[in-house]
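Below you'll find the structure, written out as structure tokens, and then a few comments.
The complex is shown incomplete by one protein chain, all other protein chains being positioned as in the whole.
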Amino acid sequence: GCGKSNTSTSTPGAAGTPAAGKKINAVYFVNGTLGDKGFFDSAQRGVKQAGETLGMTVKTVEGGTNQADWPSGLESLASSGKYDVIVLGTSQMTDIIKDVAKRYEKQKFIFFDEAITGLPNVYSMTYSQNEGSFMAGAFAALVTTSTELKGANPEKVIGFIGGMDIPIINDFKAGYEQGAKYVDPAITVVASYVGDFANAPKGKELALAQYNSQKVDIAFNVAGGAGLGLLEAGNSLGKYSIGVDSNQNGLYPGSVLTSMVKAIDNSVLRALTLFSQDRLGFGKNEVLGIKEGGVGLAKDELYSKHVPKAMQDKIMDIEQKLNKGEIKVISTLK
Amino acid sequence: MNTRQAIYLEITGIIAAAIMAILCGFIVILFSSQNPIEAISSFLGGPLSGAFNIGTILNKAVPLILTGLALSVVFQSGVFSMGAEGQLYVGAFVGSLVAVYVHGLPAWILLPLVLISAMAGGALYGAIPGWLKTKWNANEIVTTLMMNFVAILTTSYLVNNVFKDSASGGFARMHYVDPAAKLGKIFTGFPAHYGVVVALLAAVVVYLFMYKTRSGYELRLVGKNSRFADYGGISTKRVVIVSVMISGALAGLAGIVEILGVHGTYKDNFSSGLGFDGIIIALLARNHPIGVVAVSLFYAYLQVGAASMQVGSDMPRELAIIIQVMLVLFVSSQAIFAYLKQKFVLRQKAVN
Amino acid sequence: MAILLEMKDIHKTYPNGTKANRGVDLTIHEGEIHALVGENGAGKSTLMKILFGLEAPTSGSILYKGQPLRFQGPKDAIKQGMGMVHQHFMLVPSLTVSENIVLGEEPVKGLFSLVRDRAKELSEIEKLIETFKLKVDPRATVETISVGQKQRVEIIKVLYRGARLIILDEPTAVLTPQETDELFESIQTLVRQGYTIIFITHKLREVMEISNRVTVLKAGKTITTLLTKETNPEEISRLMVGREVLFRVEKQPSEPKETVLSAKNLCASDDKGAPALRGISLDIRAGEVVGIAGVEGNGQTELVETITGMRKATSGTISYFGEELIGKSVAQIRAMKIGHVPEDRQTTGASLTSTIAENLILDHYRNPEFRRGPFLNKKKIKEFAKVMMDVYDVRAQNEDVMAGALSGGNLQKVVIAREISKNPKLLIASQPTRGVDIGAIESIHREIIKRRDGGAAVLLVSAELSEVMGLSDRIAVMYNGKIVAVLDNHDGLTEEELGYYMLGIKNQERKEALQ
Partner (left out) sequence: MLSALWSQIIDLSLFVILLRFTTPILLSALGGLIADVAGVINIGLEGLMLISAFSAIAVGSVTDSWVLGLVAGVASSMLVCYGMGFFSLKLKVDMIITGFAVNILGSGLTIFLMNKIFGVTGNYSPSGLHNIPVVRIPFIDTIPFLNKLLSGHSLMTWIAFLSVLLCVFILYKTPYGVHLRSVGEAPQAAKSLGISVNRIQYSALAWSGLFTGLAGAYLSMGMTSMFVKDMTAGTGFLALAVVLLGNRNPVGILFGSLIFGLASAIATVVQTIPGSKVPSQFIQMIPYLVTIAALVFFAIRKKKKLNDALRAQAEGAVKIAAA
């Protein structure tokens, strides 16, 4: 049994026991359901790790897909008074957390993926997904013009498959396009949308059409579960793809060359660690970009193995320019 | 058997069914929970523990009542519409436009104006499949199902590209509605909003309309036997159009009340199947407005129970849903009621 | 004669509490035609459903060929050599005649006997048709054939399954006299070949004509069983109804006044688009009953529907007190004091899932008298319904009973009550007594004559020649969408003569043209 346990067996390793020596009770509220293999799952990993490494009691509550359930779902957690801190995120929750945080002043919140400022009990962090997408675009541009990679063709066309035609997805797209054009202005981006984040067969069909008929040789998945169809399509045709949110390189080694990762897990773990040490800056927002390690391309062994060395260097180079601020990435969001 | 006994039997049946379903759920829980008692008690007791949860039940029941009423009206006229979901989106969208862009009116003018425009939006959208049906006998199940997709995609396009509040970030919504148009909380500290009043009022109005007025009589007659209605000089086509429009209006009302009471603005994809829940509600309630209110409260109770079981025990969300499904199935089992009735009759006979 | 079947002290209570049988005894001899009579709701159909295994008896015993017997379902009954032709057709409309006949017992061929053997199916059925002289096209779809043919299909179905005991539940209710005659011939053929027949009917003439013995049920109990040749219709009806029943309608000669309805060159099509009315001209005057005789399917239905606005006329005019009816809506026409008793009370004349009261106010709910503000005045409506049920002797617990729970006779009284209570200047009555027991027939006939004497014009359409001849002042015969004769009803007129016109053998127009 978790969550309910109010026994105060103090753990060794002191990190998880602030002032009163009571075990910290953290809860992660998912405004949706787990299992997107990306965003929510990533945060879930961070929370879990916090539970394991910091000795916190952690629990996850899924709010479901009905938006109307979220305010009451969150409020019931806040009003229960059982949790020292509530972790949640996404811009869909901003209005709700603002309302709840005002009314439950004693409740602490850690909020990811959207800036909340001016509330003394909320710490928030945002990720420059446009910067990450810029890297993905640059990477794709390098791949499609590559002569070393077997699956690459001479045509300068790269693909993008979004879950829905909505601003957050289009912010990815804008960064992706900018990155690609930065490498080679002649590149065309083919963008398609599945219409939801679940219909993997449809995602695969769209990807197949992009690869087969539009001469796309690498495509970027921004469609959650539906986008897995894209990765599979790329693999089945011997073409390339870029994963999203989590490191998806391992799904089809050699075909998923890299992934645009939002390090929500790390950042949540970091925030919880700081919280356990009573050092978390409530009332503030932190922007986590390439520099801060909040976003970036997943560079694991598979990446080292399958991506040509020259390309890796070029990517490193572009990353540095981003870090130095020599490149400014546009965002369609603000 | 008189009506009093019939009601008594009906209630006994519901309790019997609920007990059977809970037993089934309990077996499931036994196999998958460390602490089954805690799980079941948080499922059944959780929703009634505290004003907050009770208020949440009421709030959740509001859109269910309204969509349930919407569907009970069309079903009674013999039209099997599945289009409440789409009508809900269109109604909410139109109503939100008024609530967002019309300013400077006092609440007692603005709020009715918003509600009426939402109802008009839903009604007009609902009229299309009705018209296709009366004009060419186009199957309404197909047209309404397809038109749901069309409505969702169109409103999504509009809110993402035309009416988006630029401050809304990654997920589109409109600007906040005018404060005068909001449906506030009825009591401070109790989460239920004025939508509850709207829903109950709508139930009463629909009840009076269906059972006490000429048009309601015509509507029910067309549903029960359209040949008879034709023979009696009732214009069945007109009645069908009227019923789908009333239904659309109620669905639109459901949408706008959800917007004004819960969200505060129109959000992309805000309803996840409220219109489809309405179908189950209406069928469970055998299309009776009073039944719709009762069933909606029950349904909302189950949903809050499922949520509180997830919070209060180690049961995952999905299992709670499975138990909820069991409850719905058992409670709608006519056989249980028929069995009780027969027992009752036989016992009466034995007494005679 | 040997006893084939004995039913003893049968009781049946339906789940809703209706006690349909409360102690019925019935003995059937081998090779006889046994008539079963009783008022609507006396429990005849229920008894037969129990025998056939469709309903389980609450108590009682059945001996068949000396063996006690309890069927689980009709399949057992069929195996034992019983067959039942139900009161309402048990046919699948979209299947062909032959498919309906063999349903459940299809001849098969091929690997694993999976495939239907259409050739064998047809040849076997054609043999049966041949043997028993039951003319019907086995390839036709059932929804396209006439009522009489449907009845034959039902009988062939039973014969195909090798039944030796055949139950016929009101087989003649929907048949024309000719069809009835043909049916009786077939029954005689069967009995000669050793079949046993149980025959339910409301028409005592038929009982006298064909049965050997007759059992009378009343309120779920057996009153008695009589030898047909030792009894008479008067005795049977007294036993059934409990009082004397008049078979002949008492009426004075008519005194027709002004013309109420005048149709000229009326043409209309049927549901499938085929011409059904081919230039009908007809006058009806106040204070007379004009009867339409004719074999069903010759345009009677379409004529009534066209006059009442339910069907569009393709040409012609209908003047009602000088006002044109064509182009008016049903509602407008009903508001003009035209009453209409439709031929099909189950689907057109009533809403079975509505209450009796709701059925009765069909014309009145628009009436301000029954309203209170924006609402219907429930109390007034209930009172009105109570009075109507009282006046027209509708037997039911109260006005909130569902119309579908009424027996056919009572349901018909509800329809008649509604249409007559509006005080019509023109009353159109289509098959007003179909399937109704003799007591109810008497009262319905009396109502119709009362209207006529009150100065209304009455158009009566009936497949029952005795009814047309008993009630009408003038008789118009329809054949093939036309009126082929208009005859004054006098004592000299015979059914035979009408029959010639009905079958198209004789034609007044042609006769006049020849003269």
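Quick notes on this structure:
A, B and C are the chain letters, set down in written order, and residue numbers restart from 1 in every chain.
The working rule: a contact is a pair of C-beta atoms (placed from the backbone, for glycine too) under 8 Å apart; a residue touches a chain by one contact, two chains touch by 3 or more.
None of these values were measured; they are calculated from a predicted model.
The undisplayed chain touches these shown chains across the complete complex, A, B, C. Contact with the chain that does not appear here is found for just one residue of B:40, B:97 or B:147, B:147.
Considering A:53, A:80 or A:214, the position touching the chain not shown turns out to be A:214 (whole complex). Only one of the listed residues, A:35, A:283 or A:308, touches the absent chain: A:35.
Only one of the listed residues, A:71, A:89 or A:225, touches the absent chain: A:225. In the full complex, subunit B contacts the hidden chain through residues 32, 132, 136-139, 141-143, 145-147, 149-150, 153-154, 156-157, 161, 276, 279-280, 283-284, 316-319, 321-322, 324-325, 328-330, 332-336, 338. Although one chain is not shown, part of subunit C still touches it, namely residues 54, 73-76, 78, 84, 86, 89-95, 99-100, 103-106, 108, 114-116, 157, 265, 267-269, 272-275, 277-279, 314-316. By the touch rule set out above, subunit A reaches the unshown chain at residues 33-37, 41, 157, 165, 188-190, 192-193, 195-196, 198-202, 204-206, 208-210, 212-214, 225-226, 228-229, 232, 251.
Please note the rule applied: only the chains that are shown with their structure count from here on.
Contact with subunit B and subunit C alike is made by no chain in this entry. Think of the whole protein's Cα atoms as having one middle point; the chain whose own Cα middle lies nearest to it is B. Taking the mean of the C-alpha atoms as each chain's centre, subunit B and subunit C sit 45 Å apart. Chain geometry summary: the mean Cα position of subunit A and that of subunit C are 75 Å apart. Per-chain CA centroids place subunit A at a distance of 36 Å from subunit B.
Among all residues of subunit C, none touch two or more other chains. For subunit B, residues touching at least two other chains: there are none. Residue ranges on subunit C touching subunit B, taken from their complex, read 13, 15-17, 308-310, 329-335, 340, 342, 347-354, 358, 362-363, 365-366, 371, 374-376, 378. Per the touch definition, subunit B reaches subunit C in the complex via residues 1, 208, 212-214, 217, 220-221, 224-225, 227-235, 338, 341-342, 345-346, 348-349. On subunit B, the positions that touch subunit A within their shared complex are 34-35, 38, 52-53, 56, 59-60, 63, 153, 156-157, 160, 164, 168-172, 191, 258, 262-264, 267-274, 303, 307-308, 310-314, 317.
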